[in-house]
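Encoded as structure tokens, the structure appears first; notes follow it.
A single protein chain has been removed from this complex, and every other one stays in its place.
We just call them A and B in the order they show up, numbering each chain from 1.
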Amino acid sequence: RRGEMAKSTQLMNNEVFRAYATYTAIVLLKMMLMSLITAYFRITRKAFVNPEDTDSFGKGESAKKYLRTDPDVERARRTHLNDLENIVPFVGIGLLYALSGPELSTALLHFRIFTGARIIHTFAYLIPLPQPGRGLSWAVGYAVTFSMAYNVLKAVWLL
Amino acid sequence: RRGEMAKSTQLMNNEVFRAYATYTAIVLLKMMLMSLITAYFRITRKAFVNPEDTDSFGKGESAKKYLRTDPDVERARRTHLNDLENIVPFVGIGLLYALSGPELSTALLHFRIFTGARIIHTFAYLIPLPQPGRGLSWAVGYAVTFSMAYNVLKAVWLL
Partner (left out) sequence: RRGEMAKSTQLMNNEVFRAYATYTAIVLLKMMLMSLITAYFRITRKAFVNPEDTDSFGKGESAKKYLRTDPDVERARRTHLNDLENIVPFVGIGLLYALSGPELSTALLHFRIFTGARIIHTFAYLIPLPQPGRGLSWAVGYAVTFSMAYNVLKAVWLL
């Protein structure tokens, strides 16, 4: 039993992998936060999409008027989808990158810049900041993921 | 060759990792099922979004009327997107959690509750069940993923 458990944590004894685990947990929690922000806007703006969600506002026409779109809700949903589109590649490529044996300092640089860029991107989208604020923060995260993918392919290429 | 293959299955000799693999395969297959459910509704409700998908119904105006939205199709699509938003964090954080060396019984509890909650969520969304059925099943899965993320960060924190 002990032996097995030791084996399971072997990867976690590796500092690059621990850094990957820390930043991946942080960006995935940040992405999950978007669900709460969307729910907050749906409730405060009274803007829902499912009829069963407005039943507590009464039956019939009085509740039906809350089945509508709201700019703040739609903005939060776009931020969430943008997270999915960008954080999924980071998590997948980052895992392979962490396993490909990079220097700890180089790996930390990648993980930190990506995480910072995505947090700035969230604020830039939700406030919203004037462009190119959101565009630049998106591009920085994109470039970091691309750099990790390049390093993975250089290290493991087997087609 | 043999030696290499043995190495590749080392993680799979760990019971927590085998449990993670089992439940991750199940929830990802459940998510994939949403594609088939959406396709089923598109075909039975004759509600498509791409002009090339309605060509078999004839050319011109007769086919054009099937380029429309349908409540059942949209509901299936929302269920699918909600799966993406919630199952992606489970798969990513669950992997790190499984590697962080939890007790098998604690890990199984997390994986089983999450998987059960997401299956209930799917029925609650598609039937649909009255609220707070869907809301609660969503919140349970969310809380399980949050608990795993907390345990990962406690175990590996390296910023």
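Keep this in mind: contacts are C-beta pairs under 8 Å (C-beta built on N, C-alpha and C of every residue); 3 or more make two chains touch, one makes a residue touch a chain.
Predicted, not measured: the structure shown is a model, and the values here were computed from it.
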Task: Touching residue (missing chain; options A:T22, A:T38, A:T54 or A:T145) - done: A:T145
- [ ] Specify the residue from the set B:R18, B:R45 or B:R78 that touches the hidden chain.
- [x] B:R18
Task: Residues of chain A in contact with the chain not shown - done: 10-11, 13-17, 75, 78, 84-86, 88-89, 92-93, 95-96, 98-101, 128-131, 134, 142, 145-146, 149, 152-153, 155-159
TODO: Name, in rising order, the residues on chain B that touch the hidden chain in the full complex.
DONE: 4-5, 7-9, 11-12, 15, 18-19, 21-22, 24-26, 28-29, 31-32, 34-35, 49-50, 52-53, 55-56, 80, 84, 87-88, 91, 95
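Everything below uses one rule, namely that only the chains that are shown with their structure count from here on.
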- [ ] Measure off the straight-line distance from the CA centroid of chain A to the CA centroid of chain B, and report it in whole Å.
- [x] 16
